[in-house]
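Complex shown without one protein chain; remaining protein chains in place.
Chain nomenclature is as follows: A, B and C, assigned in order of appearance, with residue numbering initiated at 1 for each chain independently.
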């Protein structure tokens, strides 16, 4: 990828295949098996940590200590403590952290965010995401840490204020890690969110329902066009007391699929990071955003291990 | 509906509109606003209780006491205690109870049951149902008691042994009753089930994923044809120890949509009830099946009120 | 069906099963196997001819001669000459003819008609309908006479002026009648229409694409909701002469699915006929509309028999 205002200087990877591929993609750059070569290079001012989650902390910390800005794959870190340490370190060194919450840069999430912010949906009722497929198993994390960060980062971006408590259930069937999990998040003001993640589904589903007082959204990320559909449907309560009758009326109107720009989300995200570094602006998906997602994952893990106990955030 | 071996003798309804409709549909029968007229009629040997759930117990009890077999709308009763009393009463009187778990008589559930029983799916991993729509609000019950009985009765029929514990979360936004709810059921042997019910969805969804070791099923009840799709997809674990590599392999094969007979489920169910009464056979959807569903609903309600606490069954 | 302003007096059917059904649906009316009993009854002022097409002419003629208004199943008649004779006869007798072009009374066609009339679509480019399924074979007509009248009557209603010429191709595989056919209609001003009808399709399809200069429509009649989708997509020509470049630009905007009222088309159509008879208003689907469709069917049949020869209308 060519990114205005930036240049790839070096790539470190412990996989020989990956190193070959990197060398081919960027002829002439330094390719190494030793991450320290990259992290300590004086030519480099920003390091991207695209590795398993359990290695994020050590690598990002070393990079920050060497004065580099860091871009970290999601989820940010394995623990809250690690995330806090990295945020503090970056603050001391006046460096930027960006966590790869790529979905925030898609046309779909931008459009939904706009619909929420402008009040098109009205007061939010619920957010319900299904993200399942017969996917690649992860060996170091369960399905919750693998797939839920997408939804948690999107919710963190769309819904204010933050969730209060979390409940997670699930089951592992094969290698000890949960491969099926269900998360409920309780937000203030009766907003509820739910995430269904599954590594063992015969079909791929990427569908989110968002219910609001005025309008509702179906976001199907697998549709080529019309990913986001806005339904002019809603519910109206009549306060005719004392009557054993239908007091809830449904309203059914048009459906509308706004045109979404054809943007390449990762490219937008990285351009934005270059811009944040240049201008000193704090990214929306900074270390604090990454930390909020890690906190939710930790709470969900705790709840999951207790088979659904409510865990406060 | 004309049902071989049975005849409609009388209809009681407190709604005048419903009474008029009944009179038109069955000219010449006795139509009344007083249930007792029906329940005590010596001409009648079977009573169908198609009323709000909080009235089931009193009406069914009176019918049984008057020596009538009873067909009861789902869910069977409002409480476990009520269900047990009706079952005991029917046993004493040598009468039959059938609970209207209509889905058990659909071609789709029959086919899935056959796939499970014949071992086509292999060991079960999970059952995951989404049953949402912008539907009619109930005033006496929440979305869980309204929509989940369908799924609970199907699971009760398909999955053995019974679930051990239940977790439910949800939220009400309008009239005090939960309109969005999520239920997890823990079964023995790592089988997990999940139900997503929602009165506030902009779109109607009736989709169930069933994962097994050998094959997986997608049942989309809204498809005109091809409601049940069987995927020859699965997962295989390699026990190559000590290697940090992909140890889980996916298998991807054909998909197959078995032809489903065009049967009218309610008609089948009622014919079967006539047959059970004639022959003395116990229905699969008898009072005990109804009671098992009510126990799960009670447990789910308790969990829901405690925001996801695990409740043992 | 109960229809305000009208009453069913008698039914004639040569099928005993149909007579029984009619008697059950309308207890107390006169049910007969002899059409003449109905046609000549002084109690009756309107006759509905719902019979095979080759019987329409004789029955409708007899009804008109007896002073009855007539409602005739589509297609109106087997030949242009028959249609003209009935129209003249009705005019002499001051009676109304309505041809059962039911689709004109659906919410979908009404909405599309509105979009065309209000200029929302801009100048029309094409109309392309696919109407296929594994359906019931007809024995007296081919697939063109069986299925195409729907599309021809809709086009006749939506597109002005009338088509100039027709080309039809097709093939029969089983009983001598064509079971697959494709029709092209050339309209003035470069409007083109196409109909794909097929009795041998494994799946049912009811999809019409309508292209206009400003917007385009996809009408999928099998969707429960969102039957009509309006695409804000179009094409713009740049007249930069002499350049070997892309001179045609595409415009891609929002999609919009207007809410359609839940109306029962047949009921609307019949109410409208009652109204036309009462007020003397000429129905939009009168004998002339029926005749225009028959003319197109005759021309299509001629073209089909000559394997696609252009036939002028």
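Assume a contact is a pair of C-beta atoms (placed from the backbone, for glycine too) under 8 Å apart; a residue touches a chain by one contact, two chains touch by 3 or more.
Here the structure is a predicted model, which is why all the values come from computation and not from measurement.
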Residue among C:38, C:95, C:115 or C:217 touching the omitted chain: C:217
Contact partner of the left-out chain, one of A:204, A:236, A:251 or A:281: A:204
Contact residue for the chain not shown (choose from C:22, C:180, C:277 or C:299): C:180
Residue of B:165, B:257 or B:313 in touch with the missing chain, whole complex considered: B:257
Residue, one of C:200, C:260 or C:288, that touches the chain absent here: C:200
Footprint left on chain C by the chain that the document does not show: 125-126, 128, 130, 132, 134, 136-137, 139, 165, 167, 169-175, 180, 182, 184, 186, 190-192, 194, 196, 198, 200-203, 209, 211, 216-218, 229, 231, 233, 235, 237, 244, 246-248, 250, 252, 303, 306-310
Residues of chain A (touch criterion as defined above) contacting the omitted chain: 27, 203-204, 222, 224-225
Residues in chain B touching the chain absent from view: 225-226, 232, 252-259
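To be clear about the criterion, only the chains that are shown with their structure count from here on.
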Centroid distance [mean C-alpha coordinates] between chain C and chain A, Å: 52
Rounded Å distance between chain A and chain B, as computed from the means of their C-alpha atoms: 37
Multi-partner residues of chain C (at least 2 other chains): 225
